[in-house]
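For reference, the structure is listed below as structure tokens.
A single protein chain has been omitted from the complex, and every remaining protein chain is retained in its original position.
Order of writing sets the chain letters: A and B. Residues in each chain are counted from 1.
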Amino acid sequence: MSQSPIFAHDLVRVFGSGDAAVRAVDGVDLDVSAGEIFGFLGPNGAGKSTTVRMLTTLLRPTSGTARVAGYDVVTDADAVRRSIGVALQDAAIDPLMTGRELLRLQATLYSIPRTDGERRSGELLERVGLSAAADRRVGTYSGGMRRRLDLALALIGEPSVLFLDEPTTGLDPMSRISLWEEIRRLNADGTTVLLTTQYLEEADQLADRVAIIDHGRIVREGQPDDLKAEVGAPTLFIDVETSLVGTATSVLGTFGELRPTAEGTLGVGLHDGVGAVSAVVRALDEAGVAVSHLEVRAPSLDDVFAEATGYRLEGADADGAPR
Amino acid sequence: MSTLAQTRAMSQRSVLALVRQPALVIPSAVFPLFFAALGTSSFSRAVNIPGFPEVDSFLDFALAGAIVQGILFGSITSATALATDIETGFFDRLLAAPTQRTAILIGRLAGAMAYGFAQTLFFVAVLVPFGLRITTGAVGLMLMAIGGLLTALAVGALMSTMALRTGSSEAVQGSFPLLFVLLFFSSAFFPRETMSGAYRRIADWNPVSYLVEGFRSLTIGDVNATSIAQVVALPAALAVVTMTGALAALAARTRRG
Partner (left out) sequence: MSSTIAPAWGLAMRSLRNIRRLPSAFVPALMMPLVQVIAFSGTFAGITMVQGFPTDRSVNWYLPLAVTMGSSFAGLGTGFAMIRDLQSGFYDRLRMSPAGRRSLLLGPFIAAWARALIAVVLVLIVGVTLGARPTSWVAIPSLIAVGLGTATLGTGWGIGLAYRFGDMRAAAIMQLTLFLGLFLTDAQTPVDVMRGWLVPVATVNPLSRVLALARQGFIDDGASWATTIWGLITLIAVSTATGMFAMAGLRHLDD
């Protein structure tokens, strides 16, 4: 168990003190398997970034233990740093430097000899498609280019464990897909990846296993398909006139448990499966409720999340694709 | 709203801003007094060197430089606030409202003038317990306060021109070293008579020298035509020039929109 690339037990981080104390991470357990892509899914403020900062030695845990690449993050921090690559949320780069200079600096910080460093920088720049822009100041790069450089910087030390904190937030769909492919390639080479995201689609597509984190705690964990199967019943979404919401709610309630939805929509988990839709429509019709929009969806991570936390994940629209 | 009422409202705003953020006031209030105190101790025996005017203590000599220094640095605070207004877009909102263009500028400068007047009196009040003596008494003091007001207007208008033309608070703050140099290459801190060579010539040409010497002659000399001219007429004349420039810059900016 201690040889898991990422292991944490009862990890806690408190900010502030006394009455103003905030438990940003409230007892997180992790056991990521080697070669896995592990997804950490949750809204802003859930504790994802704080957990990553503890695992990458930037922040000291208030209590609990964590071991990355087999080394304790507090007592063996240097060894942890040698084994990991990290791309944080804000792609912190120095706008005055060029891409190549940043990679060279990073190589120096990893004590990579000069010629090896040059070669690896060139390879990585090629790999992330920044060779042409390598000698321009990073301040001139677009958001997508900065993320790609961030990834290259994370890879310079050939890490066995890669941490990606919201790697595609703010990117256009093309860049997002391209980054997903790159992550899959890295994983195929054997790199263990822990990625945090607020996008259900991303977790669903990439992660071998997902942990849903809310208010500093993990509320669900497992393979995406298993989690969806646990939810079981498909969700029926309808839009009705505001004055009829009460009536509609009591009708729907007879077909299964009500599920949290976005504003202006009602949702119910169909206990008897998709076939029950016609019965629902008939019942609503008999109750005098006119339906303006109707949709049925198989269980998705969105539903898993809603069921675990009681609300829908922000930043996603109805079918889980990022806004 | 009449122009006068608008002007009053703008002035109130700029004065309140100073009152609410005392930290802004420190460079222009505390530093000059600190330098005066430092100089009085360091240069106490320098008052006897040839070329040094007759004084009882270096403090009497230093007051004038402290006043002008305070006004120069204070003008940066005010101009920075104006530049910040432009940067944040508040300035555009003022233009969009039925505000008289000039009221915006005069209001801000009115605040500066009040500050220059008050600061002069404040410096004297603080330094008297430490041995400062003004040979020209209350009359001289009042003339100095008026001089402080006019100097603040002149310098304030100059810095406002810069704020209006650049629209950048960073550029305005960057002028701090330039003002510092202007102040140093004058008789603000030591008599011109003791300087020599090229340095002396620069100090002779620097209008700040004459401004400071006006305040100084009221502190250690008499009220006469020369001192009045230096303390009142000189800053007034400068004010006319810089105000013209400021109004032109204001017009340019409002045209640009």
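Keep this in mind: a contact is a pair of C-beta atoms (placed from the backbone, for glycine too) under 8 Å apart; a residue touches a chain by one contact, two chains touch by 3 or more.
Not measured: the values here are computed from a predicted model.
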Contact residue for the chain not shown (choose from A:101, A:118, A:208 or A:239): A:101
Among B:194, B:224 or B:244, the residue in touch with the chain that has been omitted: B:194
Hidden partner chain, residues of chain B it touches: 37-46, 48-52, 170, 174, 177, 181, 184-185, 189-191, 194-196, 199
Interface with the undisplayed chain - residues on chain A: 56-60, 78, 81-82, 84, 86, 88, 90, 92-94, 96-97, 101, 104-106, 108-111, 153, 157
